[in-house]
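As you look at this complex, bear in mind that one protein chain is not there, while each of the others sits in place.
Presenting chain A:
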Amino acid sequence: MNWLLPDYLADALPLEAAQIERLRRLTLDLYARHGFELVMPPLVEYLDSLLTGSGQDLMLSTCKLVDQLSGRTLGVRADMTPQVARIDAHLLNREGVVRLCYCDSILHALPADQAASREPIQLGAEIYGHRGVEADIEVIRLMAATLSTVGAPADRIDLSHVGVFRALTQAAGLTPESEARLFKLLQQKDATNLAAACADIAEPWRSAFLRLPGLYGDATTLARARRELPALPALAAALESLQRLADAMPELPLSFDLADLRGYHYHTGVVFAAFRHGFAGAVARGGRYDGGGTAFGRDRPATGFSLDLRELARLAPQLAPRAAIAAPFAEQAGSPLAGTIAKLRAAGEIVVEHLPGAAEDSRCDRRLVRNAVAGASGETDAQWIIEVINRG
């Protein structure tokens, strides 16, 4: 037996674990200061409530087991967002705006790609109860602040709106099958096969679909879209929302891509993703998913973002591990040595007491030693002083 872990699962060893935990505290404190309340839904719950409103993608990535108490099928969550939506719609039952955040492990039945973990740590924040673009602005700003706070600010935040594609498919009267095919081709900007797939769609819808893959770039993309796409009320409203985001957040590195619609099946409005140089995917993603709570009893507008804290921890600058102070083992409670150690720890120092016979911890750059001069004047704290370890 060589104690290998299953594929795409890994231990977080001390350095990585310290980095993840530091980031977790920084970000959850940030969310608390913005009025977001932390919730901790369970690791497993009944499959039907876990998959509500999420579509086929989540079904495939959810590991299932049978509950011995009820005989029902349980799922290990592959995404916490539906759980948090359930908490808002069904348990809190508050009127008005609710801000929730969460941070915990999720399990993917299959890794997202060859470099991904099957156990991401999902960190996210959601605003429920506000239909206006203001809530989208707040979560996009919070996503940007999350990345800045950990020292890895977004180099680009890409915005889109599912209302553009949805308005066009409805106007063109597409069947669900051809909608799904067009959607897949648009995600790949596959202009060649898109032209073939659109061959029997009537104008002006055909040209509009063919233009979508090229409608990406800076804020001028929106003006281009207004010129080039048909004047449908729903489409104009979607572009108007994006324009408001662009106008409200000139401080962020925003870009636009009207064909990029990840999460189209459950998103209902603005969608966004943050990118950073040196990372081959989106660092954080989010969007609006109004009505996600309907199945749980209340139709609630919702918008939010989430990210994988493990990936963020790798991306964010690493702090050098803090040096510690070595101390002799303080056996006697209330002794001057025990008092000195307690004071140092209260001041935030790491003090490692050395068990008899153990080698000094390599993280220590100082040690507590008995002060020969003070020693003569009696039993006081001054008896112990800090000496720098010279490892030459």
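Here are some notes:
Note that contacts are C-beta pairs under 8 Å (C-beta built on N, C-alpha and C of every residue); 3 or more make two chains touch, one makes a residue touch a chain; residues count from 1.
One rule holds for everything that comes next: contacts and distances are computed from a predicted model.
Look at the chain that isn't drawn here: its UniProt entry, checked against "Xanthine dehydrogenase small subunit", "ATP-binding cassette domain-containing protein", "ATP phosphoribosyltransferase" or "Energy-coupling factor transporter transmembrane protein EcfT", names it "ATP phosphoribosyltransferase".
From the set A:Lys189, A:Arg314 or A:Arg363, the residue in touch with the chain omitted from the display is A:Lys189, counting the whole complex. Touch with the chain that is not drawn comes from one residue among A:Leu69, A:Ala199, A:Ala231 or A:Ala280, which is A:Ala280. Considering the whole complex, the residue from A:Gly217, A:Gly297 or A:Pro321 that touches the absent chain is A:Gly217.
Residue A:Arg156 is the one among A:Arg156, A:Arg226 or A:His354 that touches the chain not shown. Although one chain is not shown, part of chain A still touches it, namely residues 113-115, 155-156, 158, 188-192, 213, 216-217, 255, 257, 273, 275-282.
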